[in-house]
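In this view, the complex is presented without one of its protein chains, the others remaining in place.
Here is chain A:
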Amino acid sequence: MNTILTTILIITGITTTLALLLTLANTYIADYGERKIRINKDKEFIVEGGNTLLSSLIENEIYLPSACGGKGSCGYCKCAINEGGGPVLPTELSYLTEDDMKNNVRLSCQVKVKADMEIQIAEDLLNVKQFEAIVEKTEDLTSTIKLLRLKITDGQEIEFKAGQYVQLLAPPYPGSPDEVFRAYSIASSPNNKGYIDLIIGYVPDGLLTTYVHKHLSEGDEILFNGPFGDFYLQDCEEDAILVAVGTGMAPIRSILFEMLNKKIDRNTIFFFGAKTPEDLFLLDEMTMFEKELPRFKFVPTLSRAPEESQWKGEEGRVTDAMMKFLEKKEGREAYLCGSAPMIDSTVKTLVERAFADNKIYYDKFD
(Lines give C-alpha, C1' and ligand atoms only; values in the text may rest on other atoms or scores of the structure.)
Protein backbone atom coordinates (compact mmCIF):
# COMPACT_ATOMS: atom_id res chain seq x y z
CA MET A 1 0.00 0.00 0.00
CA ASN A 2 2.75 2.36 1.01
CA THR A 3 4.69 1.69 -2.17
CA ILE A 4 1.67 2.50 -4.28
CA LEU A 5 1.13 5.75 -2.44
CA THR A 6 4.76 6.86 -2.63
CA THR A 7 4.87 5.90 -6.32
CA ILE A 8 1.84 8.01 -7.05
CA LEU A 9 3.13 10.88 -4.96
CA ILE A 10 6.59 10.85 -6.50
CA ILE A 11 5.35 10.60 -10.07
CA THR A 12 2.81 13.33 -9.42
CA GLY A 13 5.48 15.45 -7.78
CA ILE A 14 7.91 15.10 -10.66
CA THR A 15 5.34 15.69 -13.38
CA THR A 16 3.80 18.64 -11.56
CA THR A 17 7.17 20.30 -11.10
CA LEU A 18 8.00 19.82 -14.75
CA ALA A 19 4.58 20.95 -15.92
CA LEU A 20 4.85 24.02 -13.73
CA LEU A 21 8.27 24.84 -15.12
CA LEU A 22 7.01 24.45 -18.68
CA THR A 23 3.93 26.56 -18.07
CA LEU A 24 6.04 29.29 -16.54
CA ALA A 25 8.46 29.12 -19.43
CA ASN A 26 5.57 29.23 -21.86
CA THR A 27 4.09 32.36 -20.32
CA TYR A 28 7.32 34.23 -19.75
CA ILE A 29 9.89 32.96 -22.21
CA ALA A 30 7.77 31.99 -25.20
CA ASP A 31 5.64 35.10 -25.06
CA TYR A 32 6.40 37.19 -28.10
CA GLY A 33 3.53 39.58 -27.60
CA GLU A 34 1.34 40.80 -30.43
CA ARG A 35 2.87 41.00 -33.87
CA LYS A 36 1.79 42.57 -37.10
CA ILE A 37 1.63 40.68 -40.38
CA ARG A 38 1.28 42.76 -43.51
CA ILE A 39 0.18 40.91 -46.63
CA ASN A 40 0.95 42.21 -50.12
CA LYS A 41 1.55 45.69 -48.69
CA ASP A 42 -2.17 45.89 -48.22
CA LYS A 43 -3.97 43.86 -45.58
CA GLU A 44 -2.74 43.89 -42.01
CA PHE A 45 -3.38 41.49 -39.16
CA ILE A 46 -2.43 41.50 -35.54
CA VAL A 47 -1.55 38.00 -34.37
CA GLU A 48 -0.30 36.35 -31.23
CA GLY A 49 3.50 36.00 -31.65
CA GLY A 50 5.24 32.65 -31.28
CA ASN A 51 2.98 30.55 -33.52
CA THR A 52 3.88 29.43 -37.00
CA LEU A 53 3.05 31.75 -39.85
CA LEU A 54 0.80 29.08 -41.40
CA SER A 55 -1.38 28.76 -38.34
CA SER A 56 -1.49 32.52 -37.85
CA LEU A 57 -2.72 32.86 -41.42
CA ILE A 58 -5.35 30.17 -40.97
CA GLU A 59 -6.63 31.97 -37.89
CA ASN A 60 -7.19 34.95 -40.13
CA GLU A 61 -8.93 32.82 -42.73
CA ILE A 62 -6.14 32.78 -45.25
CA TYR A 63 -5.62 29.26 -46.47
CA LEU A 64 -2.34 28.29 -48.09
CA PRO A 65 -2.35 24.77 -49.54
CA SER A 66 -0.90 22.51 -46.85
CA ALA A 67 -1.21 18.87 -47.78
CA CYS A 68 0.94 17.63 -44.89
CA GLY A 69 -0.88 19.74 -42.34
CA GLY A 70 2.12 21.81 -41.31
CA LYS A 71 4.64 19.04 -40.76
CA GLY A 72 7.13 20.48 -43.21
CA SER A 73 7.03 17.53 -45.54
CA CYS A 74 4.89 18.58 -48.52
CA GLY A 75 6.48 21.90 -49.45
CA TYR A 76 3.12 23.40 -50.54
CA CYS A 77 2.73 26.13 -47.95
CA LYS A 78 5.24 28.49 -49.57
CA CYS A 79 4.99 32.24 -49.44
CA ALA A 80 7.45 35.10 -49.72
CA ILE A 81 8.54 36.72 -46.47
CA ASN A 82 10.21 39.99 -47.27
CA GLU A 83 10.73 41.12 -43.71
CA GLY A 84 10.81 39.53 -40.29
CA GLY A 85 11.29 35.92 -41.29
CA GLY A 86 14.79 35.43 -39.93
CA PRO A 87 17.30 33.17 -41.65
CA VAL A 88 16.20 30.12 -43.62
CA LEU A 89 15.92 27.05 -41.39
CA PRO A 90 17.61 23.76 -42.26
CA THR A 91 14.19 22.07 -42.21
CA GLU A 92 13.11 24.24 -45.13
CA LEU A 93 16.20 23.80 -47.25
CA SER A 94 15.21 20.69 -49.13
CA TYR A 95 11.94 22.25 -50.34
CA LEU A 96 13.31 25.56 -51.57
CA THR A 97 14.70 26.03 -55.05
CA GLU A 98 17.39 28.55 -55.89
CA ASP A 99 14.74 30.86 -57.27
CA ASP A 100 12.76 30.56 -54.06
CA MET A 101 15.81 31.57 -52.05
CA LYS A 102 16.37 34.61 -54.22
CA ASN A 103 12.77 35.70 -53.82
CA ASN A 104 12.59 35.20 -50.04
CA VAL A 105 10.20 32.30 -50.47
CA ARG A 106 9.84 30.24 -47.29
CA LEU A 107 7.77 27.39 -45.88
CA SER A 108 5.15 29.14 -43.81
CA CYS A 109 4.61 26.15 -41.53
CA GLN A 110 8.23 26.26 -40.35
CA VAL A 111 8.64 29.98 -39.81
CA LYS A 112 7.45 31.35 -36.50
CA VAL A 113 6.06 34.82 -36.11
CA LYS A 114 8.51 36.48 -33.76
CA ALA A 115 8.77 39.90 -35.32
CA ASP A 116 6.50 42.07 -37.42
CA MET A 117 6.34 40.56 -40.88
CA GLU A 118 5.94 41.73 -44.41
CA ILE A 119 4.79 38.86 -46.60
CA GLN A 120 3.60 38.23 -50.10
CA ILE A 121 0.93 35.73 -51.11
CA ALA A 122 -0.40 35.09 -54.60
CA GLU A 123 -3.60 37.08 -54.97
CA ASP A 124 -5.57 33.95 -55.91
CA LEU A 125 -4.76 32.35 -52.60
CA LEU A 126 -6.28 35.28 -50.77
CA ASN A 127 -9.56 34.21 -52.31
CA VAL A 128 -9.35 30.75 -50.81
CA LYS A 129 -12.04 30.28 -48.21
CA GLN A 130 -13.79 27.53 -46.34
CA PHE A 131 -17.42 27.02 -47.37
CA GLU A 132 -20.35 25.28 -45.75
CA ALA A 133 -22.66 23.69 -48.27
CA ILE A 134 -25.46 21.19 -48.68
CA VAL A 135 -25.76 18.58 -51.37
CA GLU A 136 -28.47 20.06 -53.51
CA LYS A 137 -28.49 17.37 -56.16
CA THR A 138 -26.77 14.12 -57.00
CA GLU A 139 -27.10 12.63 -60.43
CA ASP A 140 -25.72 9.36 -61.79
CA LEU A 141 -23.90 10.24 -64.99
CA THR A 142 -22.78 6.64 -65.56
CA SER A 143 -22.82 3.60 -63.31
CA THR A 144 -19.63 4.80 -61.57
CA ILE A 145 -19.64 8.55 -62.05
CA LYS A 146 -21.80 11.01 -60.13
CA LEU A 147 -22.45 14.69 -60.58
CA LEU A 148 -22.76 16.51 -57.27
CA ARG A 149 -24.18 19.99 -56.87
CA LEU A 150 -23.08 21.67 -53.63
CA LYS A 151 -25.03 24.76 -52.67
CA ILE A 152 -23.16 27.16 -50.41
CA THR A 153 -25.26 27.82 -47.33
CA ASP A 154 -23.14 30.17 -45.24
CA GLY A 155 -23.92 33.26 -47.26
CA GLN A 156 -20.54 33.42 -49.00
CA GLU A 157 -19.91 33.43 -52.72
CA ILE A 158 -17.19 31.51 -54.48
CA GLU A 159 -14.96 33.27 -56.99
CA PHE A 160 -12.92 30.94 -59.16
CA LYS A 161 -11.40 30.58 -62.59
CA ALA A 162 -12.67 27.90 -64.96
CA GLY A 163 -10.36 24.90 -64.42
CA GLN A 164 -9.53 25.38 -60.74
CA TYR A 165 -10.22 22.87 -57.99
CA VAL A 166 -11.54 22.71 -54.42
CA GLN A 167 -10.68 20.41 -51.51
CA LEU A 168 -13.66 18.44 -50.27
CA LEU A 169 -13.76 17.25 -46.67
CA ALA A 170 -15.18 13.87 -45.73
CA PRO A 171 -15.94 13.56 -42.02
CA PRO A 172 -15.11 10.28 -40.25
CA TYR A 173 -17.50 7.48 -41.26
CA PRO A 174 -17.58 3.72 -40.67
CA GLY A 175 -14.43 2.38 -42.31
CA SER A 176 -12.62 5.73 -42.32
CA PRO A 177 -11.79 6.98 -38.82
CA ASP A 178 -10.20 10.31 -39.78
CA GLU A 179 -11.25 13.39 -41.65
CA VAL A 180 -9.91 13.35 -45.21
CA PHE A 181 -9.44 16.09 -47.75
CA ARG A 182 -9.34 15.36 -51.46
CA ALA A 183 -9.09 17.67 -54.42
CA TYR A 184 -11.77 17.82 -57.13
CA SER A 185 -12.04 20.11 -60.11
CA ILE A 186 -15.02 22.41 -60.23
CA ALA A 187 -17.28 21.44 -63.12
CA SER A 188 -19.69 24.36 -63.06
CA SER A 189 -19.62 27.81 -64.55
CA PRO A 190 -17.63 30.54 -62.77
CA ASN A 191 -20.74 32.67 -63.22
CA ASN A 192 -22.54 30.60 -60.61
CA LYS A 193 -21.16 31.87 -57.37
CA GLY A 194 -23.72 30.24 -55.11
CA TYR A 195 -22.96 26.61 -55.90
CA ILE A 196 -20.38 24.31 -57.48
CA ASP A 197 -20.74 21.11 -59.45
CA LEU A 198 -18.25 18.27 -59.00
CA ILE A 199 -17.92 15.13 -61.09
CA ILE A 200 -16.75 12.27 -58.90
CA GLY A 201 -15.97 8.77 -60.09
CA TYR A 202 -16.11 5.78 -57.77
CA VAL A 203 -12.70 4.35 -56.88
CA PRO A 204 -12.88 1.06 -54.94
CA ASP A 205 -11.50 1.71 -51.43
CA GLY A 206 -11.08 5.42 -52.17
CA LEU A 207 -11.90 7.14 -48.89
CA LEU A 208 -13.60 10.17 -50.32
CA THR A 209 -15.21 8.58 -53.34
CA THR A 210 -16.68 5.85 -51.12
CA TYR A 211 -18.03 8.56 -48.87
CA VAL A 212 -19.59 10.40 -51.77
CA HIS A 213 -20.96 7.32 -53.50
CA LYS A 214 -22.12 5.30 -50.51
CA HIS A 215 -22.81 7.70 -47.65
CA LEU A 216 -23.71 11.09 -49.02
CA SER A 217 -27.22 11.90 -50.12
CA GLU A 218 -29.17 14.95 -51.11
CA GLY A 219 -29.68 17.42 -48.28
CA ASP A 220 -26.52 16.40 -46.40
CA GLU A 221 -24.13 19.07 -45.17
CA ILE A 222 -20.54 19.13 -46.39
CA LEU A 223 -17.49 21.40 -46.10
CA PHE A 224 -15.03 22.37 -48.79
CA ASN A 225 -12.30 24.95 -49.29
CA GLY A 226 -10.81 26.53 -52.33
CA PRO A 227 -10.36 27.50 -55.06
CA PHE A 228 -6.83 26.32 -55.75
CA GLY A 229 -4.71 25.58 -58.76
CA ASP A 230 -3.04 27.21 -61.70
CA PHE A 231 -4.82 25.17 -64.35
CA TYR A 232 -7.37 27.52 -65.87
CA LEU A 233 -8.47 29.01 -69.14
CA GLN A 234 -5.92 31.59 -70.29
CA ASP A 235 -6.81 34.88 -71.84
CA CYS A 236 -5.75 34.14 -75.41
CA GLU A 237 -7.08 34.14 -78.95
CA GLU A 238 -5.35 31.08 -80.30
CA ASP A 239 -7.02 27.82 -81.27
CA ALA A 240 -7.62 25.57 -78.29
CA ILE A 241 -7.57 21.80 -77.90
CA LEU A 242 -9.35 20.31 -74.90
CA VAL A 243 -8.63 16.74 -73.89
CA ALA A 244 -10.19 14.69 -71.10
CA VAL A 245 -10.88 11.12 -70.09
CA GLY A 246 -13.64 10.08 -67.67
CA THR A 247 -14.03 12.46 -64.73
CA GLY A 248 -11.41 14.71 -66.33
CA MET A 249 -14.52 16.16 -67.98
CA ALA A 250 -15.06 18.36 -64.90
CA PRO A 251 -12.68 21.28 -65.44
CA ILE A 252 -13.26 21.15 -69.19
CA ARG A 253 -17.00 21.56 -68.65
CA SER A 254 -16.27 24.60 -66.52
CA ILE A 255 -14.00 25.98 -69.23
CA LEU A 256 -16.72 25.47 -71.84
CA PHE A 257 -19.25 27.31 -69.69
CA GLU A 258 -16.74 30.13 -69.34
CA MET A 259 -16.32 30.30 -73.11
CA LEU A 260 -20.08 30.46 -73.43
CA ASN A 261 -20.46 33.18 -70.77
CA LYS A 262 -17.79 35.35 -72.26
CA LYS A 263 -18.80 34.55 -75.83
CA ILE A 264 -15.26 33.47 -76.56
CA ASP A 265 -15.16 32.52 -80.21
CA ARG A 266 -12.05 30.38 -80.63
CA ASN A 267 -11.47 27.41 -82.81
CA THR A 268 -11.88 24.67 -80.21
CA ILE A 269 -11.91 20.89 -80.36
CA PHE A 270 -12.73 18.77 -77.32
CA PHE A 271 -11.43 15.18 -77.45
CA PHE A 272 -13.16 13.05 -74.83
CA GLY A 273 -12.07 9.48 -74.19
CA ALA A 274 -14.17 6.65 -72.74
CA LYS A 275 -14.36 2.87 -73.04
CA THR A 276 -17.89 2.02 -74.13
CA PRO A 277 -20.95 4.06 -75.15
CA GLU A 278 -22.27 3.64 -71.58
CA ASP A 279 -19.26 5.58 -70.29
CA LEU A 280 -20.17 8.70 -72.22
CA PHE A 281 -22.10 11.39 -70.40
CA LEU A 282 -23.37 14.95 -70.64
CA LEU A 283 -23.84 14.48 -74.37
CA ASP A 284 -26.82 16.84 -74.50
CA GLU A 285 -24.73 19.56 -73.00
CA MET A 286 -21.99 18.96 -75.54
CA THR A 287 -24.52 19.28 -78.35
CA MET A 288 -25.68 22.51 -76.73
CA PHE A 289 -22.11 23.85 -76.63
CA GLU A 290 -21.64 22.90 -80.26
CA LYS A 291 -24.75 24.88 -81.13
CA GLU A 292 -23.93 27.94 -79.06
CA LEU A 293 -20.21 28.17 -79.74
CA PRO A 294 -19.83 28.56 -83.46
CA ARG A 295 -16.35 27.08 -83.76
CA PHE A 296 -16.53 24.34 -81.13
CA LYS A 297 -16.41 20.63 -81.96
CA PHE A 298 -16.89 17.68 -79.62
CA VAL A 299 -15.10 14.43 -80.53
CA PRO A 300 -15.92 11.47 -78.28
CA THR A 301 -13.58 8.50 -78.73
CA LEU A 302 -14.29 4.98 -77.55
CA SER A 303 -11.49 2.55 -76.86
CA ARG A 304 -13.65 -0.56 -76.46
CA ALA A 305 -16.85 -0.01 -78.43
CA PRO A 306 -18.58 -3.41 -78.70
CA GLU A 307 -19.54 -4.56 -82.20
CA GLU A 308 -23.26 -4.55 -81.53
CA SER A 309 -23.26 -0.93 -80.36
CA GLN A 310 -22.91 0.28 -83.95
CA TRP A 311 -20.75 3.13 -82.76
CA LYS A 312 -20.10 5.51 -85.60
CA GLY A 313 -17.70 7.90 -83.91
CA GLU A 314 -13.99 7.71 -83.34
CA GLU A 315 -12.41 4.52 -82.07
CA GLY A 316 -9.17 3.87 -80.22
CA ARG A 317 -7.46 6.08 -77.72
CA VAL A 318 -7.85 9.85 -77.60
CA THR A 319 -4.36 10.28 -78.96
CA ASP A 320 -5.35 8.32 -82.08
CA ALA A 321 -8.25 10.67 -82.72
CA MET A 322 -5.98 13.65 -82.16
CA MET A 323 -3.50 12.38 -84.73
CA LYS A 324 -6.34 12.24 -87.19
CA PHE A 325 -7.85 15.64 -86.51
CA LEU A 326 -4.84 17.80 -85.81
CA GLU A 327 -2.51 18.91 -88.51
CA LYS A 328 0.98 20.13 -87.70
CA LYS A 329 0.77 23.80 -86.94
CA GLU A 330 2.08 26.29 -84.42
CA GLY A 331 0.26 28.79 -82.23
CA ARG A 332 -2.28 26.70 -80.36
CA GLU A 333 -3.11 26.01 -76.74
CA ALA A 334 -4.05 22.72 -75.11
CA TYR A 335 -5.89 21.98 -71.88
CA LEU A 336 -5.70 18.41 -70.62
CA CYS A 337 -7.23 16.68 -67.65
CA GLY A 338 -6.86 13.02 -66.72
CA SER A 339 -4.59 10.41 -65.24
CA ALA A 340 -0.81 10.72 -65.34
CA PRO A 341 -0.22 8.16 -68.15
CA MET A 342 -2.96 9.71 -70.27
CA ILE A 343 -1.49 13.20 -69.81
CA ASP A 344 2.04 12.01 -70.59
CA SER A 345 1.07 10.28 -73.82
CA THR A 346 -1.14 13.19 -74.87
CA VAL A 347 1.62 15.72 -74.27
CA LYS A 348 3.90 13.60 -76.44
CA THR A 349 1.37 13.56 -79.27
CA LEU A 350 0.81 17.29 -78.98
CA VAL A 351 4.51 18.06 -79.11
CA GLU A 352 4.70 15.95 -82.28
CA ARG A 353 1.96 18.13 -83.67
CA ALA A 354 4.07 21.25 -83.05
CA PHE A 355 2.41 22.45 -79.84
CA ALA A 356 4.73 24.59 -77.72
CA ASP A 357 5.55 23.07 -74.31
CA ASN A 358 4.54 26.18 -72.43
CA LYS A 359 1.15 26.27 -74.14
CA ILE A 360 0.12 22.86 -72.86
CA TYR A 361 -1.73 23.22 -69.57
CA TYR A 362 -2.79 20.18 -67.62
CA ASP A 363 -4.37 18.91 -64.44
CA LYS A 364 -3.03 15.48 -63.56
CA PHE A 365 -4.75 13.22 -61.07
CA ASP A 366 -3.94 9.77 -59.81
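Miscellaneous remarks
The criterion applied here is as follows: contacts are C-beta pairs under 8 Å (C-beta built on N, C-alpha and C of every residue); 3 or more make two chains touch, one makes a residue touch a chain; residues count from 1.
Basically, contacts and distances are computed from a predicted model.
Comparing "Ion-translocating oxidoreductase complex subunit A", "Helix-turn-helix domain-containing protein", "Putative ArsR family transcriptional regulator" or "Aminomethyltransferase" against the UniProt entry of the hidden chain yields the protein name "Ion-translocating oxidoreductase complex subunit A".
Among A:40, A:91 or A:261, only A:91 touches the chain that is left out of the view. Residues of chain A that touch the chain left out of the display are 3, 6-7, 10-11, 14-15, 18-19, 21-22, 25-26, 29-30, 86-87, 89-91, 93, 110, 112.
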